[in-house]
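What you see is the complex with one protein chain gone and the rest in place.
Residue numbering begins at 1 within each chain, and the chains themselves are lettered A, B and C in the order written.
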């Protein structure tokens, strides 16, 4: 753990101090996701990882801004692009790498893999390989929290492509009718696989929730502070029992739909990718801010990166040397005893 | 056919003359549905009809106002409460009764029954026993019309309960994206079976379509002229290639959810039923108007009723004496040759 | 086998009441159990199976839902994963077509995919059976689909007694259980003890002992098979009738042991015959009792057609005591 940053500003701003630490924490979390995903890509390129993976690079501010506003006992449901959500909710990189490699030390003993990582100890009810498939699970978790009289909240992460799935509307209707503490979080990264969302999405995204009487917010999802502040507001609202909300974060995936999606020019312009990477990289934006506002210096950031990089590297090494599950496990866990 | 009504008004209103005839035609059609359904109820009470039926009584103005605005080659899809749609689109009472009794002379040779009546010669693609199940069929028929380069239009009739089915939203999204000539016609009769729609429907009904960029109209569905005028407008819009629309008709079913639903006090107040029957009976309202505006007199209406009653009675008799399908037919029509 | 006549101490109630009682007792026992479905509260479902439950448990535990089968199955999965024990009501088995993703890709696989960390203790109650003049979309028996999916358990009670005991077991099971009720059976009466008892899954019930042929049946076809056995009796054919009770888990041992004894078997089920549950059960028997069989194992399912509305047609599609008896006679060389 990096030693506390040298605060160069006048001790006056005490309240701000917390913010500074929080911002730094955001940075560490976002950087962890970034480096984790880059490592995943390396594992794929090096033919060390079975199957494919959908990288979260470019969208880090969304998962971190939202999960930092949640409590450990709050719930999230995730998607096929779920590594970022999982890490942001507190999962450890080493056990995640182990899962991605199908090793027994993974969060699901290697049975789930990238698209099914779940970490229920931290409220992560799981990634989901069915687009929109978790709308019911998140809504049901919120219903359960309400029935059990806790003040837990559930966040349902999904990509804008899931707006095509009828289940989402069935669930939003019930969440609104019963004032369930759930936040439908739409990460609009502009593409449903290889098709621009404008070709698959009529009307407006926010209207999809407003139709059910669910209030909605749409923000720049590359600004982690903004994501955090907006998420905090909606989560508190849900906790107070005021019902569901819909939260659209505009963002972008920097890599392909999955690690194997290299030639993308036919469906999205190189120029668009460049612009996002140069001007709207959430990690870079936050780093600049941290330095600009003199919370830390470049040296510190470099050190942080080195340190997290070490953690990631160690995590990958752990996974690479971890054992596969015992072959007998194939017939275990079909049914709970 | 009743001889043309004596027009008592000054010959001045020539344009109006057409309207008068049209109004009379509406009346005949609505009355036919009313008397048909009352006969169905009698057949049920007399244990002459197998199974159950969902009566359309009280909603006649919707089916008639809409279908009178359609062409014979336009499409409709219907619901479990589909007798009115079928008659309004031009089906003959006798073959419908035969279908309801499971006779070989029925529109579906007795294989479909009340919930599956189809009459494709008049563009009726069928009733549907799956709530919301026809959203895809109607949308696909509109898509087909567009692809085949005809200017046919499709009307998807459904009850407000179908707003709970995700399929509807998936289809409206596509209809809007592709500007398909389809009208989603929501008959809001206030109840999903035995539950008031306010307990199952969050937000607004119109918002459900507006979210997809589909324009919407909501009207008093007991006023057949208003239904006809509004339908004509939306149908012409669709024919011109300007895309789908959503049309909500507020109405009420005077009988139970199905013929066996007698004790309804636990889910809807007798007073509410009375008010609708007394003040908002579409057939009565039109009859009063015809007389008030001196288009016809009471005697003429009585004669019309007698005449249509005769047609209905004859249709029921035809069906009662019609033969059942040959037992071998059970294994016919599983596959088209 | 249970006695035909109830003794003074024994209580007779309908199948519907047995279901209702099982739910009421479980909801009293465990505050985590709740019901969700269409028209389940005041209406108590169109079949009136749940009548009165909302009075005792309130609208918070007997929840009227929108007409959203996928949605209510989905929220049940999520509620089950987080500490509740939902019982979701899918009015007609035909509507199972709408919940397959939530039941099969979510509920059934969650425990396995999470390496045993997450559990989905939920029950999906639905119906099966034709012969109600409800036509093709309200008459199907689709239990074969669920029986095909690892991670699900599938229950098919054939008596009020079994209905209560099996439903309690289903509610207490930590896995997703699909529970099929025959619509025609709701008014059937039978002896049902008051108070608590459970019936284990995977234990077939020998309803009638016999030595010449084994009739293996599910749900609605158990009664049909018992009647067939009565027809066969005077003809000197002694039929053993076995109710599998649960297709998953399946009590292979009891079935195979019976056929090893009788050397002949017919499997009777109301699902479509082809690629239906009769196929699995017949091949389990044909394999397990191969060296004891005097004749091929026969299967009788619903006629392989969409269920027609017309009575003269619909009535041909469901197996009857006569058709079962005819097949049995042929198999026993008595014609």
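In this text, a residue touches a chain if its C-beta (ideal position, glycine included) is under 8 Å from a C-beta of that chain, and two chains touch if they have at least 3 such contacts.
The model shown is predicted, which means the values in this text are computed figures rather than measured ones.
Novice: Which displayed chains make contact with the chain that has been left out?
Specialist: The chain that is not shown touches these displayed chains: A, B, C.
Novice: Return the single residue from A:166, A:207 or A:243 that touches the missing chain.
Specialist: Of all options in A:166, A:207 or A:243, contact with the hidden chain holds for A:166.
Novice: For the chain that's not shown, point to the residue among B:107, B:157, B:228 or B:254 touching it.
Specialist: If we include the chain that is not displayed, B:107 is the one touching it.
Novice: With the full complex in mind, choose from B:125, B:234 or B:283 the residue touching the hidden chain.
Specialist: B:125
Novice: Using the document's definition of touch, tell me which of C:15, C:34, C:57 or C:145 contacts the absent chain.
Specialist: In the full complex, the listed residue that touches the missing chain is C:145.
Novice: Can you name the residues of chain C that touch the chain not displayed here?
Specialist: Counting only chain C, the missing chain is touched by 94-98, 100-101, 104-105, 108-109, 112-113, 135-137, 144-145, 147-151, 247-248, 250, 271-272, 274-280, 282-283, 286-288, 290, 293, 295-299, 304-306, 308.
Novice: Residue-wise, where is chain B in contact with the chain that is not depicted?
Specialist: Against the missing chain, chain B presents residues 75, 77, 106-112, 116, 118, 120, 125-126, 128, 130, 133, 135-145, 147-148, 154, 166-167, 170-171, 173-174, 177, 332-337.
Novice: Name, in rising order, the residues on chain A that touch the hidden chain in the full complex.
Specialist: The missing chain touches chain A at positions 50-52, 102-103, 108-116, 128-133, 161-166, 192-195, 199-201, 266-267, 324-325, 327, 329-331, 334.
In the analysis below, only the chains that are shown with their structure count from here on.
Novice: Comparing centres built from CA atoms, which chain ends up most distant from chain C?
Specialist: Of all the other chains, the one whose centre lies farthest from chain C is A.
Novice: Can you check how far apart chain A and chain B are, centre to centre, with Cα atoms defining each centre and the answer in Å?
Specialist: 49
Novice: Approximately how many whole Å separate the CA-defined centres of chain B and chain C?
Specialist: The mean C-alpha positions of chain B and chain C differ by 38 Å.
Novice: Which integer distance in Å separates the CA centroid of chain A from that of chain C?
Specialist: 42
Novice: Note the residues in chain B that touch 2 or more other chains, in rising order.
Specialist: Only 163-166, 199-201 qualify.
Novice: Quick check: what residues of chain C touch more than one other chain, meaning two or more?
Specialist: As it turns out, chain C has residues touching two or more other chains at 65-66, 68, 70-71.
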